[in-house]
Structures are given as C-alpha cells and as structure tokens.
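Left out: one protein chain. Kept in place: all the others.
And then chain A:
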Amino acid sequence: MITMTTTTTTGTPVLEATNVTMRFGGLTAVRSVDFTVNSGEIVGLIGPNGAGKTTFFNCLTGLYVPTEGTVSYKGTVLPPKPHLVTKAGIARTFQNIRLFANMTVLENVLVGRHTRTKEGLWSALLRGPGFKKAERESEERAMELLEFVGLANKRDHLARNLPYGEQRKLEIARALASEPGLLLLDEPTAGMNPQETRATEELVFAIRDKGIAVLLIEHDMRFVFNLCDRVACLVQGEKLVEGTSDVVQSDERVVAAYLGTPFEGVPEDSALDEVEAAEAHSATSTTSVEVEGDQK
C-alpha cells in the first residue's frame, strides 16, 4: 500500500458540476448531482454497474447535453460541445478504449495536440516556416508524453498492434497531449493484471504531480482507495456519499449498494437495467434518445 501525503492544499475548484441531471425520456440516469474537483486533487467516482457514472462523465465532457444543471471549468460554464470542452482544458479517456486504431502511436498523440495548435489548411499547403516549427514542436511534445508513459520506442507502431495495457497508456498520453487541467479516466485499469494496475497507479500520481487534477471512475476498490484524495459514490444516478477513503469505505449505504441489501427509497428493480440499456443505446449517438418503457 502506498502511503500518500495528501496535498491538502486543495486550492481553487477546477471542475464544478451543479445540479446535473440527465434524463433519457422518462428515465433519469443522473439526478441532481453536485460535484467539485479541486486543483491538485485525485477524485474517484465509484458505484455499482449502471449507477450513471459514465453518463455523468459524458455530461461533464459535453458528449451529452445535461437536461438540467451546468458544468463549469475554472469558473466558466462549459458549452456542451466535446471539442470545446477539450479546448477549455478537460481531457478524457474511454471505458472501452477508443484509439485511432489505424494511426501510429505518434500520430495518435499528435491528434491529441489538435486544440493546442492552430495550423490550418492554408499553412499546410504553403508549408511556411511557421508550419514546420509548429509540426516540430508538436512532435517534440508528443515524444515527451510518449516518454512519460513509456511508449517512446513504439512511436511508429500502429495503435491496433499494441498490447492492451499499452493501449490504455497511449489513450492517457493522447488525452494529456491536449494539455488539460483536469483529466477524466473512465475505468483506467479495467482488464489489467495487478502489476499493470500498480503501474497505472504510479502513472496517475505522476500526472497529478504535473499539476493536473484527475477524476476517475473505477471498480477496483483497492486502486481507488489507495489513490484518491476524495471518493464519491454514485448509486442509481444520485450521489450517495462523498468524502475521504475512510469515510466512504465505512459508509454502510455504500456497502449495501454494492452487496445488494435493499436500502431506503429504492425504485423499481428494473430501473438499474433501464439505465444500462439507455446508456448503451445512447452511446451510439450523441443526441438524447427517447427511451420509453417499450425498451424491455
């Protein structure tokens, strides 16, 4: 177990979500969640399957437009457009890895640099000195990041040919390339063995040491409680509890939610499945889709 000296200089809030609600038709996947991430913090988001964690992530990054509520980054309200959110300084990875499979490792990271460069079509066609300089700088920066996650020697491999663990690392490097102030990791250790998980842990600490706040969804409890300064538990779309690892770990409602003991105010049993179905359904399109009871 890694004993960590929590930097309690939790300064200004980086991310503030207020009263975020996401409804898919008649189904409420996320219900009035208030959430804050401060600079220099690692925050974990846990919860049973179908609790609405990824939906909440998608609301934060603009993939979904929240039905109610606002998300603001460093005090400015974010527009619900993914590319503008990334431009503002929030980068993310995906639960099921979404690399550009047929691009090389280096190209993947260079795509991540998109928002921090601005060479357009004309400069690409004319190839002035500015273009060459920007390309060179982008490449240097990308190589630094590949160095950072330990993939520098694989720069010309196609992303699809990397082993699973390295694909996860590459996705993180790609997200870091956009120079974010906050990094959202959606299940970064899913499918990893214990060694890889530990390596990811080190990587997340290293990212925090770069001054980037981290918000992560994870099911590996040891990983979460080792890593996070603060943990929030989401159950059935509502934030159940939030606090330090000890607080959340000892909260009996959390235990109940995971172990299945009924707790007060439980809606119908089918609600859970519906959230899952709705999430899976709307993952294919960014528009909110009408999900009625006929979904079965």
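Note that in this section a contact is a pair of C-beta atoms (placed from the backbone, for glycine too) under 8 Å apart; a residue touches a chain by one contact, two chains touch by 3 or more; residues count from 1.
Throughout what follows, contacts and distances are computed from a predicted model.
S.K.: If you had to name the missing chain as UniProt does, which of "Leucine/isoleucine/valine transporter permease subunit", "Spore germination protein", "NADH dehydrogenase subunit L" or "Cytochrome c-type biogenesis protein" would it be?
M.R.: The chain we cannot see is, by its UniProt record, "Leucine/isoleucine/valine transporter permease subunit".
S.K.: Among A:K53, A:R174 or A:K239, which one is in touch with the chain left out?
M.R.: Counting the whole complex, the residue in contact with the absent chain is A:R174.
S.K.: With the missing chain put back, one of A:A17, A:I46 or A:L99 would touch it. Which one?
M.R.: Checking each option in A:A17, A:I46 or A:L99, the one touching the absent chain turns out to be A:L99.
S.K.: Spell out, residue by residue, where the missing chain touches chain A.
M.R.: Where chain A meets the chain not shown: residues 61, 63, 81-83, 86-87, 91-92, 94, 98-103, 107, 110-115, 117, 119-121, 123-125, 127, 131, 134-135, 138, 156-158, 160-161, 174-175, 178, 286.
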